[in-house]
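Removed from the display is one protein chain of the complex; every other protein chain stays in position.
Moving on to chain A:
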Amino acid sequence: MTAMLRGNTVFRIHWVLNTDRLLGVCHCGAEHESQDPVELWDWLLAHPEGHEEEPAR
């Protein structure tokens, strides 16, 4: 998938093709899916809290 920004603290959110789901990827590698961008941003910005529990796929 597209990756244009190269900094050390880049959050990415992919809108999963043909679904209503958003996939958030933290700069630490942790991932989380949601159908609500507000909830997903809350999860990303809480880093590192909650990010160890869901190993990167």
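Annotations
One rule holds for everything that comes next: a residue touches a chain if its C-beta (ideal position, glycine included) is under 8 Å from a C-beta of that chain, and two chains touch if they have at least 3 such contacts; residues count from 1.
The rule is simple: contacts and distances are computed from a predicted model.
One chain of the assembly is not displayed; among "ABC transporter ATP-binding protein", "Zn-ribbon domain-containing OB-fold protein", "Rieske (2Fe-2S) protein" or "Molybdopterin synthase catalytic subunit", its UniProt protein name is "Rieske (2Fe-2S) protein".
What chain A contributes to its contact with the hidden chain is residues 1-5, 7-18, 20, 22, 27, 35-38, 40-41.
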